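Let me give you the structure first, and then I'll get to my questions.
Omission of a single protein chain aside, the complex is shown with its protein chains in their original locations.
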Amino acid sequence: MEGNIGELGQYIGVGLTAIGMGGAAIGVGNVAGNFLSGALRNPSAAAGQTATLFIGMAFAEALGIFSFLVALLLMFAV
Amino acid sequence: MATEAHGEATGLSFHPMDQFIVRPLFSDGPVHWYTPTNVTLWLAAIVLATLALLVLGTRGRAIVPNRSQSMAEMAYGMIHKMVGDIAGKDGLKYFPYIMTLFMFVVFANFLGLLPMAFTVTSHIAVTGVLALAVFLTVTIIGFVKNGTHFLDLFWVRSAPLAIRPVLAVIEVISYFVRPLSLSIRLAGNMIAGHAVIKVFAGFAALILINPGLGALVTPVSILAVVGMYAFEILVAFIQAYVFTILTCVYLKDALHPSH
């Protein structure tokens, strides 16, 4: 199996960016978990905070999406 | 390039990115700026869908609404409440603008989920223009409404004086990253979801090549496609919601810049 060493590095790099997905997963889980524990403590206040929940999730998730973007760039644009 | 190498090694054809190619509708020629393409087609579909829901659906103007009017009113109520709650009463002036954004993104995402469809919001060019439009509008509104007072947004008065310059730098960077993150978030979510569905769909073809292993892999991958599709329906709505809600948050910053 012969190949280009640059291509090898490219694939390894793309694989490594998948770690970013784990980080985003931890972040989103953290947001959702903390929201839930807070909501269970004070259910009456939970309804008003769903917007904040989604904003927080969006920010946490955005960074995972950035890692996906890096993977795509490595794969196709480099 | 990399595309040539992957896919062919297993005999399965993985072309998860092909669904995003911009093609002319009527010819095979080059894509000029005016050429009607699949982008044009699906943008038209979005406009028609919005028209169908918001205009045709409410043509009865009934006091007791039917199903489609109910949905239109629900969308109206949701976005109206969101703008009012987040951006405040004076933000309601920009409600039509935000409603347009929401209807566009939500229909782009949902129509993109139809099989063989083209997802316009999966393109950085489209989401980038939307995000830049939001960014520019919000910045202009901020300066017009508040003048130089708008710069208070970057000068956090509640923080100790010593760390304010540092915070200012961070705030400025985060302010200018906004259009980037807004556009990449939406496009990235769409690309990722659709590409994953396509990859699973590619695995589903294994039964044609290797019936033994395919009997195991194909049902799993078809189930995965179904699962991902359901998840993507959720994501399609949530991303439209998030796009809109972040626009509202930015609008609030522009209208009331003091922290």
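Letters A and B mark the chains as written, and numbering starts fresh at 1 in each.
Operating definition for what follows: contacts are C-beta pairs under 8 Å (C-beta built on N, C-alpha and C of every residue); 3 or more make two chains touch, one makes a residue touch a chain.
The working rule: contacts and distances are computed from a predicted model.
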* To do: Among "Secreted protein", "Potassium-transporting ATPase potassium-binding subunit", "ATP synthase subunit b" or "ABC-2 type transport system permease protein", go ahead and choose the protein name stored in UniProt for the chain not displayed.
  => "ATP synthase subunit b"
* To do: With touch as defined up top, name the shown chains that contact the chain not shown.
  => A, B
* Which listed residue (B:76, B:175 or B:237) would be found touching the missing chain in the intact complex? -> B:76
* Structure fact -> Missing-chain contact, candidates B:99, B:138, B:153 or B:182, resolves to B:99
* To do: Provide the residue numbers of chain B that touch the chain removed from this figure.
  => 1, 3-4, 7-13, 15, 17-18, 20-23, 30-35, 37, 39-40, 43-44, 46-47, 50-51, 54-55, 58, 61-63, 65, 69, 72-73, 76-77, 95-97, 99-100, 103-104, 120, 122-126, 129-130, 133, 187, 191, 206, 209-210, 212-213
* Spell out, residue by residue, where the missing chain touches chain A. => 72-73, 75-77
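One rule holds in what follows: only the chains that are shown with their structure count from here on.
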* Asked: Which positions of chain B touch chain A when the two form their complex?
  -> 1-3, 5, 17, 82, 85-86, 181, 184-185, 188-189, 191-192, 238, 241-242, 245-246, 249
* For chain A, which residues are in contact with chain B within the complex? -> 7, 10-11, 51, 54-55, 57-58, 61-62, 65-66, 68-69, 72, 75-76
